[in-house]
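Attaching a single structure in structure tokens format; questions to follow.
Removed: one protein chain of the complex. Kept in place: all other protein chains.
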Amino acid sequence: MSDFMLKVRSPLDGIELTYGDVAIREITDRDIVSIAIPLGGTETLSKAVISAYQTELPAVGRCAKSHVDNAHFLGMAPDQYFIVFDRSGSESTDKITSKLGKTGYFTDQSDSWVMMRIGGPKSRTALERICPIDLHPTVFPEESVTRTLMEHLSTIILSEGNDHYLLLSARSSAGSFLQVLQKSVENVL
Amino acid sequence: MIIDHPLLGPRDVSEFVYLGDASLINRPDSQNENAAKHFYEYLYLRENPAGEHRELWYHEHGDRSWLVVTRDTLTHKITRVELARDTALAAGRNK
Amino acid sequence: MRNSGFKILTEALTGNKGWKANWRQPTPKSAYDVIIVGAGGHGLATAYYLAKEFDITNVAVLEKGWIGSGNVGRNTTIIRSNYMLPGNEPFYEWSMKLWEGLEQDLNYNVMVSQRGILNLFHNDPQRDTFIRRGNAMRLAGADAVLLDREDVQKMCPFFDFNSSRFPIKGGLLQPRGGTVRHDAVAWGYARKGDELGVDILQNCEVQSFMIEGGVCKGVETTKGSIKAKKVAVCVAGSSGRVMAMAGIRVPIESHVMQAFVSEALKPVIPGVVTFGAGHFYVSQSDKGGLVFGGDIDGYNSYAQRGNLPVVEDVCEGGMAIMPMIGRARILRMWGGTVDMSMDGSPFIDKTHIEGLYFNGGWCYGGFKATPASGWCYAHLLANEKPHEVASEFRLDRFSRGHIIDEKGMGAQPNLH
Partner (left out) sequence: MSQINRISGGLIDRDKTLNFKFDGRVFEGHPGDTLASALLANGQRLVGRSFKYHRPRGIVTAGSEEPNALVQLRRGAHQEPNTRATETELFEGLEATSQNHRGSLKYDLMAVNDLLSPFLTAGFYYKTFMWPKGFWEKVYEPAIRASAGLGRLSGEPDPDTYDKGFLHCDILIIGGGAAGLSAALTAGRSGARVILAEENFRMGGRLIAETLELGGMSGTEWVTETLAELTAMTNLRFMPRTTVYGAFDHGIYGTLERMTDHLSSNEQKPRQVLWRIYSKRAILCAGATERLIAFGNNDRPGVMLAGATRAYVNRWAVTPGQRIAIFTNNNDGWRTATDLTEKGVEVTAVVDTRDGPARVTPSGASVVMGGRIIDTKGRHGIRSLTLSNGQTIPADCLAVSGGWNPNVHLTCHQGGRPVWRDDIAAFTPGDNLPVGMTVAGAANGSLGLAGALAEGGKAGNVATQDIGYSRSNYTAPKTEEEAVGISAFWYVKESRQRSWLDLQNDVTIKDVQLACQEGFSAVEHMKRYTTLGMATDQGKMANVPALAVLAECTNKSIPDTGTTVFRPPYSPVSIGAFAGRSRGNDFRPYRLTPSHDWAVEQSAVFVETGMWLRARWFPQPGETHWRQHVDREVLQTRKSVGVCDVTTLGKIDIQGRDAPAFLNSVYANAFGKLAVGKVRYGLMLREDGIAMDDGTTARLSEKRFVMTTTTANAVSVFRHLEFCRQCLWPGMDVHVISATEQFAQYSVAGPNSRRLLGRLVDPEFDISNEAFPFMACAEITVCGGTPARLFRISFSGELAYEIAVPTRYGDALIRVLIAAGEPFDVVPYGTEALSVMRIEKGHPAGGELNGQTTAHDLGMGRLLSKSTDYIGNTLRQRPGLNFEDRPTLMGFRPVDRSTNLTAGAHIIAKGKEATMENDEGWISSVASSPTLKYSIGLGFIKRGSRRLGDVIRVVNPLKGEDVEAEIVSPHFFDPDGERLRV
């Protein structure tokens, strides 16, 4: 047995910030796995997802929720989904393999991103300063998801409804991304 | 500019990276006896019309799709946007 | 009519009534020895050198609009010869030498202002590339000086040396680089060419080439057909369109390049400065405007206008190195069509059609090349062989693999 232990660190050490009625919080208890569809394997994967998660795979740009592991399937690209789910003891891809078998190509993305939630009445006004996507609820309703560019950072944004958004940005630039978010909120308060 | 992504709707051009003439999809057969000439023309003599142009854009800060965009180089008006993969398959590039 | 201080004095005292038109407005002859298509800087320079250096004066320069209405009329006026590759550097250095004598040569003050061009570097690999380039310049007889951070600080104390994301480590300075009053270049060449007998035909658009049996015998224009022994195309920005009329595809894409000028400010910037960790270069005009630009927009376009992402990117670069310009305002922005070649280098060459010649592909660096381009094109037209400093600017270089790619970007025009 090794004499050494490896401790886990999240990108922003689980930061939580509140500005008036806008709150920013790092989410640290969710895993992300990319699922790529093997050529010609859409149906097989789709069936596996329905049987394991009781949900249909979403269209690109949409999110489908499952009560199993509190999983969210994000339609990222024509042949790719992200599944975001509650972290458990086992390795993330093992967990997905245990559910979906070999119906997709799985890649762990849990450590590739910093995951932030921004919420509160002025959160959309704050995001207006950095997000080129129209976040108006008629255009980007709850469970819409997409990747875009915010202040030079490629960022995935998911509408959780009611002025709440989940943001995923590259882990290595998590500090810069946090500053971007903070500045946006400060500038509109 | 705004590119109306076939799956994601209108998106700002700053999310995309430009490559150029969509005929870059039509990579020549290297086994052809005139391969050198074909590759030269393929890579260097690209379409450059003053008018409608079919061109490749990559949605780098989006869904990572390569798109074939039909755009007028005089007015920048975009009339068609397709997934390049579909275009390539339609052109018979399935291996 | 010679320009001189005395002439100005006498004219001033007599109500400035004696100034004459700088060029005639001739009607086209039916035939010329040489027709140059395009009265931009390069075309007018070609005509001038044909007449002056090669005694070919039966020359017409055809222009679809007004002279100098192309890229010589909208650029950031920079001259420099800070190239690296043997195919380029001697050519641009020779151009620099021609600039240095141009005012006396033309009897016209085009305001060649050699206040220096400083390329900043921000890391060691960049420095090493600049050293390679600076040494290539020195080997070719040009001037180049490597500056360290302290040298740069003395020269431009207003740079952001403290909080910048990519700290300035030094720069490569070409003291002889600088700026030239761009419009005046077209006017000076036109005036002198006209004096030597060249016909400048404005509002005369070429509609087709007369090509018979593989030989080009003239052009059809909006002012009728005009014959010529040689037709020399020189229409950077429209190269693809014009050469298509001759059935020739050229390895060029047309892109939009934006440039910007600020409101007039008291002098602050010593020469030309370029940022090495983003897209920004700037100089200050004699009127006080900051003249600056950056990268091309990056997509094929003939629309002569750009879009916001590049505007913002350029200004970000500006603020990154000189945050004092934040409160200066952009007065005007414009976009010109530039010929982007497949390796970032130009062409001065014959075509496979006898009697038809091509000059183009200058990317966004054509202005500084104007004198040498004119001279070398005239040389090619007069002698049927390339001038030694322009011998690599061949149309067939890609099929032969003799690429002149200063930046190492490959066959992707928007990256040069």
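Labels for the chains are A, B and C, by order of writing; each one numbers its residues from 1.
FYI, a contact is a pair of C-beta atoms (placed from the backbone, for glycine too) under 8 Å apart; a residue touches a chain by one contact, two chains touch by 3 or more.
Here the structure is a predicted model, which is why all the values come from computation and not from measurement.
Contacts of the undrawn chain with the visible chains, over the full complex, involve A, B, C. Considering the whole complex, the residue from C:58, C:153, C:225 or C:304 that touches the absent chain is C:304. When the missing chain is restored to the complex, the residue among C:53, C:212 or C:312 that touches it is C:312. Which of A:34, A:66 or A:103 touches the hidden chain is settled by the complete complex: it is A:34. Although one chain is not shown, part of chain A still touches it, namely residues 1-10, 34, 36, 38-40, 79-80, 91, 105, 107-113, 128-134, 136, 139, 151-153, 170-173, 175-177, 179-180, 183, 187. What chain C contributes to its contact with the hidden chain is residues 3-5, 7-9, 12-13, 15-16, 19-23, 25, 65-69, 73, 86, 89-90, 101, 103-104, 107-115, 122-125, 127-136, 138-141, 144-146, 158, 160, 163-167, 181, 183-184, 187-188, 202, 262-268, 277-278, 284-288, 303-305, 307-308, 311-312, 314-316, 318-320, 323-334, 397, 399-403, 405, 407-411.
Touching the omitted chain from chain B are residues 1-2, 10, 12, 17, 19, 24-25, 27-28, 30-31, 35-36, 39-40, 43, 56, 58, 60, 64-66, 75-78, 83-85, 87-89, 93-95.
To be clear about the criterion, only the chains that are shown with their structure count from here on.
If you sketch which chains touch which, the chains link end to end in a single open path, with no loop closing it. Computed centre separation for the pair chain B/chain C is 30 angstrom, with centres defined by C-alpha atoms. Mean C-alpha position of chain A lies 50 Å from that of chain C.
Under the contact definition stated at the top, not a single residue of chain C touches 2 or more other chains. In chain B, the residues that touch at least two other chains are 12, 14. Across the complex, chain A meets chain B through its residues 59-61, 76-78, 80, 132-133, 146-149, 154.
Within the complex formed with chain A, the residues of chain B that make contact are 7-9, 11-12, 14-15, 60-65, 83, 85. If you check the complex, the residues on chain B that touch chain C are 1, 12-14, 18-21, 36-37, 40, 43-46, 48-50, 53, 55, 71, 73-76.
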